[in-house]
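First the structure, in the form of structure tokens, and then the observations on it.
Missing here is one protein chain; the remaining ones are kept as they sit in the complex.
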Amino acid sequence: MIEKFRQFAKVPPKGWNSWDGYGASVREDEVKRNADYMSQHLKQFGWQYITVDIQWYEPSADSSKYHDFAPLVMDDYSRLLPDPKRFPSATNGSGFKPLADYVHHLGLKFGIHIMRGIPRQAVHKASPIKGTDKTARDIALNNICPWNSDMYGVNVDMPEGQGYYDSLMALYASWGVDFIKCDDIANSVIYNGTHKKEVEALRKAIDKTGRDMVLSLSPGPAPVENGAFFQHTANMWRITDDFWDEWSLLLNMFDRAEKWSSMSRPGNWPDCDMLPLGHIGIRSVDGPGGNRQTRFTKAEQKTMMTLWSLMQSPLIMGGELPDLDDWTSRLLTNRELLKMDDRITEKYQIYRDKKMIIWYAASSDSEYHAIFNVSDDELTLTGSQISSFDLPLKGYNVWLDQDVTLSTKQTIQIGSHDVYLIKTSIN
Amino acid sequence: MIEKFRQFAKVPPKGWNSWDGYGASVREDEVKRNADYMSQHLKQFGWQYITVDIQWYEPSADSSKYHDFAPLVMDDYSRLLPDPKRFPSATNGSGFKPLADYVHHLGLKFGIHIMRGIPRQAVHKASPIKGTDKTARDIALNNICPWNSDMYGVNVDMPEGQGYYDSLMALYASWGVDFIKCDDIANSVIYNGTHKKEVEALRKAIDKTGRDMVLSLSPGPAPVENGAFFQHTANMWRITDDFWDEWSLLLNMFDRAEKWSSMSRPGNWPDCDMLPLGHIGIRSVDGPGGNRQTRFTKAEQKTMMTLWSLMQSPLIMGGELPDLDDWTSRLLTNRELLKMDDRITEKYQIYRDKKMIIWYAASSDSEYHAIFNVSDDELTLTGSQISSFDLPLKGYNVWLDQDVTLSTKQTIQIGSHDVYLIKTSIN
Amino acid sequence: MIEKFRQFAKVPPKGWNSWDGYGASVREDEVKRNADYMSQHLKQFGWQYITVDIQWYEPSADSSKYHDFAPLVMDDYSRLLPDPKRFPSATNGSGFKPLADYVHHLGLKFGIHIMRGIPRQAVHKASPIKGTDKTARDIALNNICPWNSDMYGVNVDMPEGQGYYDSLMALYASWGVDFIKCDDIANSVIYNGTHKKEVEALRKAIDKTGRDMVLSLSPGPAPVENGAFFQHTANMWRITDDFWDEWSLLLNMFDRAEKWSSMSRPGNWPDCDMLPLGHIGIRSVDGPGGNRQTRFTKAEQKTMMTLWSLMQSPLIMGGELPDLDDWTSRLLTNRELLKMDDRITEKYQIYRDKKMIIWYAASSDSEYHAIFNVSDDELTLTGSQISSFDLPLKGYNVWLDQDVTLSTKQTIQIGSHDVYLIKTSIN
Partner (left out) sequence: MIEKFRQFAKVPPKGWNSWDGYGASVREDEVKRNADYMSQHLKQFGWQYITVDIQWYEPSADSSKYHDFAPLVMDDYSRLLPDPKRFPSATNGSGFKPLADYVHHLGLKFGIHIMRGIPRQAVHKASPIKGTDKTARDIALNNICPWNSDMYGVNVDMPEGQGYYDSLMALYASWGVDFIKCDDIANSVIYNGTHKKEVEALRKAIDKTGRDMVLSLSPGPAPVENGAFFQHTANMWRITDDFWDEWSLLLNMFDRAEKWSSMSRPGNWPDCDMLPLGHIGIRSVDGPGGNRQTRFTKAEQKTMMTLWSLMQSPLIMGGELPDLDDWTSRLLTNRELLKMDDRITEKYQIYRDKKMIIWYAASSDSEYHAIFNVSDDELTLTGSQISSFDLPLKGYNVWLDQDVTLSTKQTIQIGSHDVYLIKTSIN
């Protein structure tokens, strides 16, 4: 019997997230204009989530660099609230309800980022926990996120600890949140792995709300040996550390994708992280470069989109949507790739050497073969070499958008960091 | 499209292996009498493989302790042959063909153990490789098994290295072998992981023979992060180090089973290792104790059989079949458990604390819930506690072989190391 | 040129510490009565340090179990002060000055325990840092001790971060502190190693005071590869995790002692941790057992004292001094062992097997050989076996307090966990 929460994400979620553009500092108007664009141009292709990333409760946030120990906006029950200066509609304790409503009216879904745990300021003040007679001090654990100073962990072995997560998810459900990206939980460098107990507490807390909220876990790399655990608790989980527009990180994703390829299935999607495409780094100073167009070459962008789609990764656009150029728009609206992402049922690496990597995938009616040139030089292959890897010589070349037939003596060229992707029908 | 080799093992293989009884020293008559027994008493329940474990080529083998650097029986092409003193039918270079024929006539299948690599004695003598102009010295690599001194690794990047494995598998196919258990390959303590290249070479070599030979990889623990790799190269792989009749090892299997539970599917079976049941240690001095009846309590035996079946582990009996007592016979022929092992489609751990572990599994028409008492004391649970874990109060108690109904106030007792296993129908 | 701070501890410090008896909860009267006893009975043997261990600033401390996030007594400059309820003489901001004076009047020296870093409560309140225009929030780092929730790390790359440590050491010097035991600094499980920058900041801060304050670093195991670093920054550092009255921990000390044996020298003493002898666990619930006499057998106590003395470990008594019995008193006042601890110049392990461990040491005029029986059975050795390890047959048996001569055929017996210690003169 399939677990209910897996039905919240029957296909890999597709959407936009504020991190690559704004770091911790995004404002309401910026969120809205990206939602507007998605509604008009991308919604019909399956894109639907608009997610506000980290620290919407931090009044002084101005980039992706955190201000350690800064005071946060919080309600009376140790729960963080959107800063009304950055999110004007959040005044009078209305939280993200108005913004979620706005996004819903556009026919889209609304997501937020949260950090594992309870605000440290609540712990040191001994603030109340809703529905219990305990305070934040009573349920906090002396463990932290190594890269952000907002929270302490929560002792969910105490009913009041579970109660805290219940009260959080109830609040978010009441706002109309559709997507929870919980951070500092899938992998911790200092505590060696996944905070499993708090993942389980989140799972229970979401189930109790009765609302279909997708659960996404960060940061990566999530430990592969917890794959079965994630399948039964979350909808998606990050398989690498933060991904940016740098070839070495893209190359590294092939390793991670290979290891995780057999662990994805409807409702459970190992996540290759956001797509740093188009205009990024507007106020985010994370990653390489500043305010910029993506540093990926077109070949690399094709490689990225092919690998993400073969792997059925969630597709979460990081770049500013209103600034999309034609090339990037077409990347995000390529129907064949989006179909792969949704409908593939089996995928795996079939060959790898220092120059090229070959993947195979299949859906109910099609097979896909991709040859990635991971070398710094152009790669030339004869039809007969291609056959020797059990690849078809005849099929639909996805990136050329045309049917092709190759003889054994003909050759193809694949540019450096580019990809050759062939689709064939299963009859 | 499902890979062809996965069809060799649509359900988890079930059989007998000589290691737990005889170590490296089993003889032909001993193999035959176990095959005879299986054919008469177990075959109709799905048991079919008879496997000769390690060092059938070592004339002086007399237990599970290896004689380092002992001379081995070998053909002219650097391939090991059964020692004719231990296997009289193997005289005149007929190899295991006569014994395989014998097993086949009983309606069973025949398996052998091999070590990764090429005999060191062939390398130091520069013996020929069939079908090539290279010698064993040319294709050997300076890497070894840390616990057995028979072989060196093979450089399969050379065509002649692949050729050596091809010649091996061709020979075994010609003997009528149905099952290859290759050792020192799934995990190496000194080389940190799986010898992937040689696994791939084996896969190719078997595919070339055209014979349906199941490929089983040892030793464990196979690295979880190679799960996808194993799915595309082998039929089964060991998930722990050698398993023996010791509670700590059985308890440890729960960890490993949890991690691997989502990686098994028809044709790909993570392997919990042999069942050290009944009369074992006849000449094997590996593991605890000597020539003995299994040291597992009956409760522990039930726990083991339940976990192996839930996990859809291959079931490979280690004890001497002709010496089976009634209790052990019934364990091996419990139709409900064997059905679970064959027909489950999803399984996972749903709860764990220091005292108990709860698993869930489902087949197309049934659901299974098991509560394992891993503590040293009897465990008492009320119906209402059982319900709180989403377990049914009404169902078929597999080990009691009767339908049961529990009220919320009634209690059940589960003995130390015992299991409570309930089946319900999916309507 | 020998570094000045090394002259603060020309021989391994000897003293008493409150942890083994009182955990985090010791009170002024308890400290005084131990000081009184030391002054009357142990001072003449070289014992001189009286150290108040962790959390003298925590009003609710009542055992060795910490109350996470409890409010602490603090001055206006983010510096912790003794709780006046527990230390009545500390009223009116006089800190430990009165208690230090008391100890000094007894002819002894006074030590305190501190935690690396700055109080979290100061950080969340943004309290001032003396002599700077920065607050605790400005200089704190988002890193913590994994087992105690009092402090955050300090950014000593900022002058104000160094300034904080300077202000701390100036305060302690003004109190008359002679010994600083800084914790959460020599080894961190979550940050993998030594907090080197803060060790260096402490070294500088102490040097600036001009007062001879011994610097002792905890917890262990300090990483061996930082041995040279410790030699140039500290007087002593813990080589194991907390030590208690348990044979497995004592056995383990032999490993650590072997590795560190060449790194000690005047002013630099690898520290085997406190001696859990006599009456311990009065309110400490750390370690095994409760309020108790040491669980070490007499043989084990002799082994411990021998190893600590051979290794020239600091000797810090953990048990309640006024409750000393005769046997334990004699252990602590054995002049030969105390002389070894002070005067040895070279020491190392010369042999080890599963049953016994042999050490050699030398001072300017004597050599020492110790045979430790680490097995669970009595050990019998002939004179000729003893000779085969280059041990003398004639010498002064330290524990028997008599000269002995052995023929090659005579035997000695060493009880389980006991030691045979022979001294010979270098002529």
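Chains here go by letter, A, B and C, matching the order in which they are written, and residues are numbered from 1 within each.
Note that a residue touches a chain if its C-beta (ideal position, glycine included) is under 8 Å from a C-beta of that chain, and two chains touch if they have at least 3 such contacts.
No experiment lies behind these values; they were computed from the predicted model shown.
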item	value
Displayed partners of the chain not shown (whole complex)	B, C
Options C:F45, C:F229 or C:W247, residue touching the unrepresented chain	C:F229
Residue among B:H124, B:K196 or B:R265 touching the omitted chain	B:H124
Omitted-chain contact residue, chosen from C:N34, C:N235 or C:S261	C:S261
Interface with the undisplayed chain - residues on subunit C	1, 224-229, 231-232, 258-263, 348-350, 362, 367, 426
Residue ranges of subunit B at the interface with the undisplayed chain	68-69, 120-121, 123-124, 137, 140-144, 146-149, 190-191
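Operating definition for what follows: only the chains that are shown with their structure count from here on.
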item	value
Both-way neighbours, i.e. chains that touch subunit C and touch subunit A	none
Intercentroid distance (Cα basis), subunit C paired with subunit B, Å	53
Where subunit A and subunit B are represented by their mean Cα positions, the distance between them in whole Å	39
Residues of subunit A touching at least two other chains	none
